[in-house]
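Only one protein chain is missing; all other protein chains are in place.
Showing chain A:
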Amino acid sequence: MHVEEIMNRNVITLQPNDTISKAHQVLVENKIRHIPIVDDDFFVVGIVSDRDVRDALPSKLSNEKTTNILDREIATIMSSPVLTAHPLDFVEEVARIFYDQEIACLPVISNEKLVGVITEKDLLYTLIQLTGTHVQGSHIEVKVPHKPGILPEVASVFGKRKVNISSVLVYPYRNDPQYKILVFRAQTMNPLPIIRDLREAGYELMWPNNIPEPRV
């Protein structure tokens, strides 16, 4: 999945000579946490986070006058140079950068111009979609030997029952490299025929299908 598919294109930006007060207002009004700072050509020269702005403000518990500080230019507190992404980068690369660099937002740049931003929240939404939990379905976990051909073998059980799969995930099984857990999200309220087929074919099902049905 490419960054351009999940990035936000309506980017709220400021310029380096805007005031810290303006940045504070923009963050609060738009409920955002990062503002890319651009020049007249939409070239990204810095980025400001809500934390940068808060660090610049005096404590709300003190009576200190804040006007001079808030009138200063954003350029004095912005981070620069800025880590950026390209619209055709992969989402997983962005996840790696967020994790390694401990940041939560990347401006997306194409032809030296800002075209979007991608945030931690966009990545979490993508994770929700990958798990298939955003659509109605039943969740079935199967423990399988880690060997070629096993995925189509198990998936064919769903196909035979004409049940649509909305997502498949492959997890490691604890620390045992010989096994994997296949997690299927199937678009049906009646997973029973599939569960029975899987059992009959000798696959090991995980909780809550691994204790025998009291009802049979």
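Here, a residue touches a chain if its C-beta (ideal position, glycine included) is under 8 Å from a C-beta of that chain, and two chains touch if they have at least 3 such contacts; residues count from 1.
As a convention for this text, contacts and distances are computed from a predicted model.
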Among "Phosphate transport system permease protein PstA", "Phosphocarrier protein HPr", "Acetoin utilization protein AcuC" or "ABC transporter substrate-binding protein", go ahead and choose the protein name stored in UniProt for the chain not displayed.
"Acetoin utilization protein AcuC"
For the chain that's not shown, point to the residue among A:S79, A:Q129 or A:T188 touching it.
A:T188
Taking the entire complex into account, which one of A:K31, A:K60 or A:K162 touches the absent chain?
A:K162
Residues of chain A in contact with the chain not shown:
133, 135-140, 161-164, 185, 187-192, 207-209, 211, 213-215
